[in-house]
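Some chains omitted; the rest stay in position.
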Amino acid sequence: MGTGVRPKTRAREAALVPKILKWSWRGTLGVPDSDVQASRQHKLALAKQIRELRPHTVILPYWEARHPDHYHASSLGYEGCFLAGLKALPLEREPFRPFKILYCTSFEGMPATFVVDITKEYATRRRAILAYRSQFRPAKSERKGRVYLAIDELDAKMDLLARRNGDLIGVRYGEPFLQKEPMQVDNVVELPVRSI
Amino acid sequence: MGTGVRPKTRAREAALVPKILKWSWRGTLGVPDSDVQASRQHKLALAKQIRELRPHTVILPYWEARHPDHYHASSLGYEGCFLAGLKALPLEREPFRPFKILYCTSFEGMPATFVVDITKEYATRRRAILAYRSQFRPAKSERKGRVYLAIDELDAKMDLLARRNGDLIGVRYGEPFLQKEPMQVDNVVELPVRSI
């Protein structure tokens, strides 16, 4: 809905990203742009998909965000995973629930439980995000203060954030995640990240 | 200072614990019981010891506690480790700073960064703590409400706490730790502890 680009352009971009990131599956399950809601219908569609894909780990957007679609997707994702495990639901396939649910965000403000070193993956990740270029303004074409971010501003902002997160653990680029349950550690003398 | 038992008894108990836990070094550096303070003198004594032992990981009491000695030991420990790394201090040996500083507590109220499965070590840990038995009242000899915990109450309390911490990560006995810097994780699909 963002920029009013032609649906064809958006579809082409959306098809490109899974190739860059080597995804085996990608889908939006019919949830409409700018109207993501944790409705019964969307939750059941997701539960069905979860039973088919049987993911060990699910990564959801953090539950606070600037874009309402992002925080509603977080609720929808959690409740869809929960429903997938209920035996008596009128859904095909065996009940299944992911083992792990993690929360991530590409923007600031989420208190990180842990950070992952993505220095090696950063170039690929950057290529994937910039592939959605129709959602952003061309570089330098318009003044800041407008609603949409220019593509070069986005690139700089992503770089800044990933470097700041990397700095927290002493690497070049980092990606923060949050989990609600406590971390488990096997060996306290092998923990990375200098304290002092 | 706690119970007014004879110093000899305390010394015997203190000598027993390192054998149970296989410590290679144990010392109090002359810091007096019931008067632990992060004084310059105590910090330099600790810094000197840190330079000799060169520990990779230092575990300090959490900085909030019921016993003032415990929270003052936390400050003393941190500042001693910091001083140990300063080149120009009039201390022998090469400057050294531990890589990692962790905080722990045997009582509740500390927000855990992570929990360690101590199911295998629990019996040994229990034996070590109960070795300090002169600091506690004999079992059942006096009514609750007095200042000192009875030894059987201590044992039950420790068991309850370790089981509750274990329950958080799905094991029998757990020990919580806190670190101030973020955790670093290598592989998000290999994280333990079920989310849902």
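Per-chain numbering from 1; labels A and B assigned in written order.
The rule is short, and it goes like this: contacts are C-beta pairs under 8 Å (C-beta built on N, C-alpha and C of every residue); 3 or more make two chains touch, one makes a residue touch a chain.
Keep in mind the model is a prediction, meaning the values are calculated, not measured.
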Homomeric assembly size (copies in this file), of which only 2 appear in place: 6
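Everything below uses one rule, namely that only the chains that are shown with their structure count from here on.
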I'd like the Å distance between the centres of chain A and chain B, where a centre is the mean of that chain's Cα atoms. 39
Parts of chain A lying in touch with chain B, wherever the complex brings them together: 56-57, 59, 78, 81-82, 85, 97-102, 112-117, 168-169, 176-177, 179-186, 188-189, 191-196
